[in-house]
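Below you'll find the structure, written out as structure tokens, and then a few comments.
As you look at this complex, bear in mind that one protein chain is not there, while each of the others sits in place.
Note that the chains are named A and B in the order they appear, and that numbering of residues resets to 1 at the start of each chain.
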Amino acid sequence: MATRAARKAKKATRKPASHRTWALGYLAVAAVIFVVYQYALPWEGLPLPIYDFLQLWLPPTSINEALVYVICALGLNVVVGYAGLLDLGYVAFWAIGGYSAGWFMSNFFEQWNVHGLASVAATEPGIHINFWLVLVIGGVICAFFGVVIGAPTLRLKSDYLALVTLGFGEIIPQIFFNGEDINGFNLSNGTKGITRLDPIPTGVKDLGPFDFGSKFVIFVLLAALMVFISLQLRRGRLGRAWLAIREDELAASMMGVPLMRTKLASYAVGAVAGGIGGVAFATHVDGVYAERFNFSISIFLLAMVVLGGMGNVWGVILGAFILSWINSTGLPALGDTFNTQFGTNIDFPSFTFLLFGLVLILMILFKREGLIPESRLRMVLHEGDADEELKPAQLKPADGEGNK
Amino acid sequence: MTQAAVEKVAVRQYKGTPGQIRRRRIELTAGVVLGSLAMVWIVINIINSPTQFAQVFILGFRNGLLYALIALGYTLVYGIIELINFAHGDLFMLGALFASYFITVWFGQEKSNLAGWLTFLAALIAAMAFCGGLNILIERFAYRRLRRAPKIAPLITAVGVSFILQFVGIKWNGSTPRNWPKVLPQSEFTVLGVNVAWNTVILLLVAVPLLLLLTWVVTKTRQGKAMRATAQDQDAARLMGIDVNRTISFTFAIGGALAGAAGLLYQQTTGTTNYNLGFQLGLIAFTSAVLGGIGNLNGAVLGAVLIGIIQGLNDGLPIALGQKWSQTVVFTILILIMVFKPAGLLGKSTTEKV
Partner (left out) sequence: MTLSNELVLDASNISVQFGGLLAVNDVSFNIPKKSVVSLIGPNGAGKTTFFNVLTGLYKPSEGKVMFGDREITDLPPHKIASIGLARTFQNIRLFGLMTAEENLLVAMHSHLKSGIASTILRTSRQRKEEKEALESAREILDFVGIGKWASEYARNLSYGDQRRLEVARALALKPEILLLDEPTAGMNPQESGVFVDFVHRVRDARDVAILLIEHDMSVVMSVSERITVLDRGEKIAEGSPEEIRSNQRVIEAYLGKAASEGRGK
């Protein structure tokens, strides 16, 4: 009994693998993926079985899509993982980001003609702004909406906040869905969506929708940016303030932490990530389609953060990759293989809801800290469990209250 | 009053009297303004098309009763363990599915005759039992362990349960809406030039007794008293000898049963089922519960009827935003209430701490 407690104590307080190790690990994996897809896949000498296997189980589209989810999950991680605020409407920022790309990188607003370092000819109608600038613009617009949505709502308790964010997560996509005719103004082209976006200028080559390899590099850079921002903020006073709020909001405010401002900051940072992800995704599918933005995306992202470990960027990346891949490729591919093998006709992709639901429930019930827990999180999330085991050995005299 | 109770009350009145007075005044003004605007809109529509208004109003009222049955489930559960059971709407959806299978597939009833009506009554009992039982299981396996965990945990679990129930709905119902024959009379009768469907009356005849039954259970029975005690202070209730686990299970059972009844009524009045029914109507029902004051049973009914009417008017009247904005309207109401008056219409004024 004593050694078990001691072992748990040791495990709970041992230093996790350093950030550098993780970063290098992921970069190495990214480099391998890039080499495989940019050079190995198009090579004629590649044996057909390997080619087929890769195309079935790891097509480049699914990898890039997974990266978009990674970017957004990292943003949600700041809100849910760092500050402990449950946001169920994150898809709203994804949508706003996407439409930013649609508005500023296509012929959509053909009634105007604005060009800003664009990658298309100056004669093209519409607003055409450089992709890299649009990333910034999309981020700024999302940050603005993050503040607008957050200002009245972040002072609500956690369950109310969840519902209100859910509400926004429904209203904003619905506005886009109905947006073909808002008092005569076409905001979003409704269900028809906005298609054919400008290529991405890179100084070397303009990237279109099929330049998976190069886009992969860009998406990896964007993800790395989000990781960098997350970790830097986490180290500074804002990250400490978020952790304090997550643990004990009242004590934090009594120690001088301005609650509203700090929560808004987390919301805004998260929103920026959503915007960037939205822009990236729009270039990935070469368009913005209203019906793609729905509540389940918010939940997918939440599941990714929960699976990966709330507050741990490396875990969240892993969680996002796994779940995104399963949803887009894993289940369909598994279904095809299974069905051809056994002659059955089971609709595997329809199991997505079951899968994500189970992930959420099982992780919360049994491994709340995620696959790769942030070591301290394991301690707070298991507080008050009905069947709580021995905590790490603590040398406290018997006292009435103990700490919180 | 114990120190703890005093503190609890005090924190609720964080804004203090001068601020409180100002706030109440602003709320009153805003309420009056909104109310007047709404009145103007209603009057315009009444003048424009009186019969249509009456029909739409009645329809909205009927839907409101339906929402009330679902909203009560939310408010009962929130009142007792302060958890928003996200999965409750999906329970309603499964209740509708269950009812449709019960009546049409298992008992093969398709016509509105005596056999059909008897099956309807049997289905009512069965659906209530089914949903009540399912809710008990959900509480037992998904939520009970998390009762003292940080709030974010059971919220996430509830979302997970919702997804799983929707999955069951997809598998059982298919991913597209399905139509079912109705065993309730389909005809209408006319009153003062207004068409009223018979099944509206039937819905009233089922819903109102259920609501009265619920009121009786909560106020007059021992279990009801146990529920109210547990809702106020779980630990004190436990010390008084109340079996808290059983009381909470009982609460979930009642909430589930009402959702089941709502499911049957929905399915028989509209004749359709769809796997994401729960999500749509669940949010509407939850908004109703919040509008009326979460934790307050009368408030849930009042809020539901109001929302039903508002939604009905919006969808059906010629001078309105129309059905495609229906959800936005309801969600906007939800957000406005939560931001400005989280206590709802009948709830106590609980100002949130910053």
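In this section, a contact is a pair of C-beta atoms (placed from the backbone, for glycine too) under 8 Å apart; a residue touches a chain by one contact, two chains touch by 3 or more.
What you are looking at is a predicted structure, and each value in this text was computed from that prediction instead of being measured.
Considering the full assembly, A:I229 is the residue among A:V140, A:I229 or A:L371 that touches the omitted chain. Although one chain is not drawn, the whole complex shows that of A:P42, A:P258 or A:P349 it is A:P258 that touches it.
Interface note for the absent chain: among A:A30, A:L85, A:A101 or A:L238, the touching residue is A:L238. For chain A, the residues touching the absent chain in the complete assembly are 13, 228-229, 232-233, 235-238, 240-241, 243-244, 247-248, 250-259, 265, 269, 376-377, 379-380, 392, 394-397, 399-404.
By our rule, only the chains that are shown with their structure count from here on.
Centroid to centroid, with C-alpha atoms defining each point, chain A and chain B lie 32 Å apart. On the chain B side of its complex with chain A, the touching residues are 82-84, 142, 144-157, 159-167, 170-171, 175, 279, 283, 286, 290, 324-325, 327-328, 331-332, 334-335, 338-339, 342, 352-354. Contact residues of chain A toward chain B in the complex are 80, 84, 86, 88, 152-153, 155-160, 162-164, 166-168, 170-171, 174-175, 177-178, 250, 253, 259-260, 295, 299, 302, 306, 350-351, 353-354, 356-361, 364-365, 368, 380-387.
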